[in-house]
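Removed: one protein chain of the complex. Kept in place: all other protein chains.
Then we have subunit A:
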Amino acid sequence: MWRYIGRKLFVYLLTFVIAVTINWMIPRFMPGDPVRSMLSRASVGNPEALQRMNDYYTGVFGFDTPLHEQYLAFWGGLLRGDLGVSVMLYPQPVLDIILRSVPYTLALLLPAIILSWIVGNRIGAFAARKKLLDNTVLPVGYVLTAMPYMWLALLLAWSLGIVAGVLPTSGGYSPTLRPEFSWLFISSLITHWILPFLSMFIVALGGWAIGMRNMIIYELEADYSNYLQALGAPSRLIRRYAFRNAMLPQITGLAVQLGTVLSGALLTEIVFNYPGLGTLILQALNNRDFFVLQGTFLFVVVGVLIANFIIDIVYVLVDPRTRVQMTGGAA
């Protein structure tokens, strides 16, 4: 068991290093000069002053050193928890900016992923029972899962937000409020959360339901199901076994889907102008803010890696077959 976890940890560490390296490379090889674009907004007319400011900022951000030194300095800073200083919100540290956004993204992602997975699995398992249910759940599921995140987000924003006018369509909380621990603020948080959450939840739901329905039907045809039926076991017992066994591929599916779900979350955030990482990425891109972009990607990478690692562990716990392979079961 520990050897398995050790091996997995090593693989994840390797992935992390590669991801960080790529992450560091991408913004640096993007066209455009961030310092120049920042200065152009300041609209300094005097070329000499412009040159001096350019030199100053280049020094501040460390762009004057050779690339490999920048790379090493980046790792050094990373290990100290220093992700640099933002260009667009100078002189705020990148870490602070990101930590402000992370709770919003997590509050959106975690419930959307987990709830859609649980509810989708339930619906799928239920659909596998009856022909009538199956004939409704399946097409609806296909339609939902084929929907692009931002399209459903727009549709929801338009119908519930603008036409019905029941829910706010933009921001993380009402612009008239300041973050504080009060009932008013929290209720504003919740109403702003519902629409982005719903759009992610609904899209993910369909895929899980279809997957579960197919798996359950497959499991109900499996040999052990037939055997139990021949021995007169009630369908409740057989379905319970089938559900549990059908769950295993769904857990793997969750691990595979995490990346997609995440990008869906980023798009959804942008549509709803929700102050999470997605919106932050968009702003950073528009302002050519390397450091924020880099830091956000880093958080995304770390998040996906952690989630995958957790799923690896969960899989071992629920499937005796992987467990046995690791502990070397007796023949």
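Quick notes
Keep in mind that, in the parts below, a residue touches a chain if its C-beta (ideal position, glycine included) is under 8 Å from a C-beta of that chain, and two chains touch if they have at least 3 such contacts; residues count from 1.
The rule is short, and it goes like this: contacts and distances are computed from a predicted model.
Per the UniProt record, the absent chain's protein name among "TolA protein", "ABC transporter ATP-binding protein", "Aspartate carbamoyltransferase regulatory subunit" or "Nitrate reductase-like protein NarX" is "ABC transporter ATP-binding protein".
In the complete complex, the residue from A:Ile5, A:Leu39, A:Leu198 or A:Leu228 that touches the missing chain is A:Leu228. Here the missing chain is touched by one residue of A:Arg52, A:Lys130 or A:Arg321, and it is A:Arg321.
For subunit A, the list of residues touching the undisplayed chain reads 222-224, 226-234, 236-237, 241, 244-245, 248, 318-321, 324, 329-331.
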